[in-house]
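As you look at this complex, bear in mind that one protein chain is not there, while each of the others sits in place.
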Amino acid sequence: MTYIAIIITYVFIQNFILVQFMGLCPFIGVSKNSESALGMGMAVTFVTAVASVVCYAVYTYLLIPFDLAYLQTISFILVIAALVQIVEMVIRKMSPSLYKALGIFLPLITTNCAVLGIAIINIDEGYNLLESFFAGLSAGLGFTLAIVLMSNIREKLELTPVRKVFKGVPIAFISAGLMALAFMAFDKSLLTNLGLV
Amino acid sequence: MIKQCLKVAFILFAICAVSVILLAVINQITAPYIEINTQRTTMETLSAVSGGYSQGEQREGNGGDISYVIPLSDESGNIVGYILELTTTGYGGDIVIAASYYTDGSVLSAKVMSNSETPGLGKKAEESWYMAMFEGLGGDQALPESKNDLADPSAVSGATVTFNGVSSAIRSGSDYVKSLGGR
Partner (left out) sequence: MSHRYELTKGIFKENPTFIIMLGMCPTLGVTTQVFNAFGMGASVLFVLLGSNIFISALRKIIPDSIRIPAYIVVIASFVTIVEMVLHAFVPAVFNALGVYLPLIVVNCIILGRAEAFANKNTVLDSALDAIGMGIGFTLALSLIAAIREIFGAGTITLFNLSETQRLIITIPGLSESPVRVLTLAAGALLVMGYLKAFFTWNSERKAAKGERA
């Protein structure tokens, strides 16, 4: 049951973009068409899920036994950077078609707040290995949901008359704000009402 | 080629080594302060809600919203009340409250320990007047169940979810204390 609660929390209630503002740079940058938005979303989901597990393992089995918890930030970011490199190489070797779809987004992911963010949140919340994996996966799915919705809105906006000063980024922010208003309907009492906590 | 590769690896290693040594030194300096800070905040909160009674040994809570219980006793050693650490959910996050009760379940005092509630909504709960609304209630007089039971409902307006979270936690603490029956 708790896994379902974690999924609902990170996809809807604590949506990484619309509630926590993590990964806002690619959200504004890559959301111009729905195809690349989906590609970015999938690449991020893949990395957040794997990074959550690896960072959890590094923290629990390496940093804590050696009393090095203060190296958390520096080791997590290095793990993520290395992981993104490895994922890029593996995908290129294993599946050229997948690489074609995700490849150009992968280098951008190291500096995506969402990846480091979920790794740190997993530790702060005291999740175990499997919970961390689900939190990472659903944080990525939440990111994908928001960025795909946004890209569809922006494709429509292209065809709509918008005042010149609002064109592009400003209207994107305002649309995101309105989406965030809609997401406010999901709050923690949802979990209580569903009987998940 | 290999020589070049080794040189690059060495430089990166050297940079990492220098950073780690630097961080280790700073950690040595700051760690004791961090330790003291954390202990002091908890101690200050506990003694602020203890009402001047002496604190006994910490006991396990109910495994749910009550994390632990500390009995309070007067000068002659009789238990007069308890401090409970309560966890509740507000609008956007968890709120941890230290609340003390007399043995009849009435609130002696309460204080927010940590608050990850949405800023601007739940921060009111950290003010001293907020918890004062509950003081003295829970024994003969009932604790407020919703904001309409308050003398001034507008005091918590705009943060009803937070108020419901806090008041339900305090009510459940009061019931728990009554169930202890002075032991």
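Note that the chains are named A and B in the order they appear, and that numbering of residues resets to 1 at the start of each chain.
The definition used in the following text is that a residue touches a chain if its C-beta (ideal position, glycine included) is under 8 Å from a C-beta of that chain, and two chains touch if they have at least 3 such contacts.
Given the structure is predicted, the values throughout are model-derived calculations rather than measurements.
Across the entire complex, the residue among A:38, A:98 or A:180 in touch with the chain not shown is A:180.
In the complete complex, the residue from B:15, B:43 or B:142 that touches the missing chain is B:15. Seen from chain B, the chain kept out of the figure touches residues 7-8, 11-12, 15-16, 19, 22-23, 26-27, 29-31, 33-34, 37, 41, 114, 116, 118-121, 126-128, 158.
Panel shows chain A; residues 18-25, 28, 70-74, 77-78, 81, 110-113, 115-117, 120-121, 124, 164-166, 169-174, 176-178, 180-181, 183-184 of it touch the chain omitted from the view.
Just so it is clear, only the chains that are shown with their structure count from here on.
Between the CA-based centres of chain A and chain B the separation comes to 30 Å, rounded to the whole angstrom.
Residues of chain B that touch chain A in their complex: 19-20, 23-24, 27, 31, 89-93, 161. The touching residues of chain A, counted against chain B in their complex, run 19, 70-71, 74, 187-189, 192, 197.
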